[in-house]
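A single protein chain has been removed from this complex, and every other one stays in its place.
The block that comes next holds subunit A.
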Amino acid sequence: MTTTVPAGPREKVDQRPNTRAAAHTGVPSERRREALAAWVFLAPTILLLGLFVLIPLGGAVVLSFQRTNGFGDGTFIGLDNYTRLLGDPVFWRALINTIVFTVLVTPGAMALGLGAALLLNSALPARPAFRSALILPMAVSGVATALIGLLMFDENTGLIDALLRTLGLPDIDWQSNPTAAFASIVLVTLWWRVGFNMLVYLAALQGIDGTLIEAARTDGASGGQLLRYVTIPLLGAPTFFLLVVNVIYSFQVFDIVFVLTGGGPQNATTVLVTYAYDTGFVSRDQGYAAAIGMVLLLFSLFVTAVQWRTNRGRDVAG
């Protein structure tokens, strides 16, 4: 970064040494003016975050204790929405699907991302071109990704079934078989997400001091030992970051499921967010949708708390 100090103003300052003293004796003291400037600079951000995040958050908590009729005012019904959740099979299905999705996508995307990063960090011709290819899906919108997925997984005209037929294998009912539909969502998500994981790992790998690797190599470490005892222990911070980011993303998955399967067949791919969307905006049961949102909030708070604790632990250790 350029850190050129403009010479002109400095010299001018030296000619007027009293400006500073004058500022200190001014009625709004320098400190107060600084604080005032800070609040003015922060005001638009605080206003927007307050109005469009904090107030709706409070609203969501209140709404989750209400029965609503369409978009009108609600009536307070205490914990009824929450007890209704407990006995709602679709909610449990959505919750389990969300957890299974997270458990498959998070380690999957991280392992594939790490593998790709190690590959691209090794001696290889045309590395920038390979990197571009692998992160390209990040630029594609979720809706387009899901529609491309639909194109590939369509039971009648899809390319994957055509490929299976050509190889003499049986078709897979990607849209009508619950397990296959779920698998298609996971596969499409991995295609979309692996590039991000690779990028973070690649940046970390390139930050590793090369002499460390050389030293281990001269000590006779094999490739596998190098990976296990040198590289992976050095990837703690990005691994943790990706774990948190992937888990939070997985809880919030929406575009892919909404467009690719719409939650079907028979709720086999319904996740918390698509269920909340359907409840709040299709059947317009907003209080109940807010209660589903609260479950998501609890998950997010849990992840944040774990992250907070671990980070503090690391600070103390470091």
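Note that contacts are C-beta pairs under 8 Å (C-beta built on N, C-alpha and C of every residue); 3 or more make two chains touch, one makes a residue touch a chain; residues count from 1.
Quick note on the criterion: contacts and distances are computed from a predicted model.
Of the names listed as "Protein lplB", "Protein-export membrane protein SecF", "Flagellar basal-body rod protein FlgF" or "Carbohydrate ABC transporter permease", the one that matches the UniProt record for the absent chain is "Carbohydrate ABC transporter permease". Residue in contact with the omitted chain (choice from A:Asn97, A:Thr189 or A:Gln286): A:Gln286. Taking the complete complex into account, A:Ser132 is the one of A:Ser29, A:Asn69, A:Thr83 or A:Ser132 that touches the chain left out. By the touch rule set out above, subunit A reaches the unshown chain at residues 1-3, 5-6, 9-10, 12-13, 19-20, 31, 33-35, 37-39, 41-42, 44-46, 48-49, 51-57, 59-60, 62-63, 71, 116, 119-120, 122-125, 130-144, 147-152, 154, 156-157, 159, 162-163, 165-166, 191, 194-196, 199-200, 203-204, 207, 210, 214, 237-238, 241-242, 248, 251-252, 254-255, 258-259, 272-273, 276-277, 280-281, 286, 289-290, 293-294, 296-297, 300-301, 303-304.
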